[in-house]
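A protein chain is absent from this complex, but the other protein chains hold their places.
== chain A ==
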Amino acid sequence: TMACRTVCQLLQRRLASSAASVRLSAAEERGRRSAVFSREQARQRSLYPRTEKIEVTLQIPGLQGTLLVMNKGLSTPHSCARHLTEWYVTSSALALVDGKPWSLHQPLTQSCSLSLLAFKDTDPLLVNQAYWRSCAALLGQVLQDAFKEDFSVELLRLPEVLVTSGAFCCDVVLDPQLDAWNPSEESLRSLTRGAQQLIHRDLPWEPLEVAPPVALEVFSHSRCKQEEVEEKSAQSPKGTVILYRCGDHVLLSGGPLVARTGLCSQYEVTAIHRLGEGKWGLHRRAQGLSLPLQQQVRVEVPTGSTNEAISDTLTPPSAPEQTPPQQ
């Protein structure tokens, strides 16, 4: 019995030490991250108990110099757009606050100049890049939702891909049990359907600027995400990290995302390539193609869909620079 008790204690101690690496089920993990996000969001909102007013000057063609009086810490560029016409609300994808790219749903904290960017502007470079990033984030979310609870899906850093390259990418590491799995046409189509369902729900991408400790707490069960948080906080001028929440998924991104999933349309997941063994396991790159709601395209293509016709010509991207682990 003494031996039994020491064995039990040893086992408990070993289990306790690896508590951080005990995997919660995917849904529970998402719920936990979302709860931490909501808590931090409520805390940041409670920093402004009294409504203070700020003055926002609009820099929109046709409405130059219009002054809006908004609430500090509560009003977002989206709410500024709602003071104008419905067209601004539906068409704006990104905002420029004092010249810096700003998410549409991020609260404004001081008097500033605001301009709303749309897809049909004369210079939509920032908007296109933000749209590409948002589609990649959506792809990551779809991949996380797609697999059963037994398989773990680890999202890596979203690579910054240029729009001219023809597709947005999302790096992911699947469960080791799925190393031999190759996606079939059916699975790509089901991923596409999942993405289209998310688009149909029209969820907003809520941004939140947090200090690194909070971000580390959010991603406490994912070592690669924690490394990403540390890198981003080192690079950012204020040392903060911006988290985005869509539905109940919390994710990191290299830059601002567009306002809502409803702005995407004609979304298609085109391929999932193997990149070879990387730092966290077998790296895979999922690729997709999508066009904004205001810029849909109808093309007569003899076989297959528009997106497939364009993405068929793309060659798989090169492997990552990290050397594979020595075995």
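Definition applied: a contact is a pair of C-beta atoms (placed from the backbone, for glycine too) under 8 Å apart; a residue touches a chain by one contact, two chains touch by 3 or more; residues count from 1.
To be clear about the criterion, contacts and distances are computed from a predicted model.
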item	value
Hidden chain of the complex, named as in its UniProt record, picked from "Golgin subfamily A member 7", "TTL family tubulin polyglutamylase complex subunit L1", "Proteasome subunit beta" or "Large ribosomal subunit protein bL17m"	"Large ribosomal subunit protein bL17m"
Absent-chain contact - pick from A:F37, A:F119, A:Y244 or A:Y267	A:F119
Full-complex contact with the absent chain, from A:T51, A:S165 or A:Q197	A:S165
In chain A, positions touching the absent partner	119-125, 128, 131, 162-166, 291-292, 295, 297, 310, 313-314
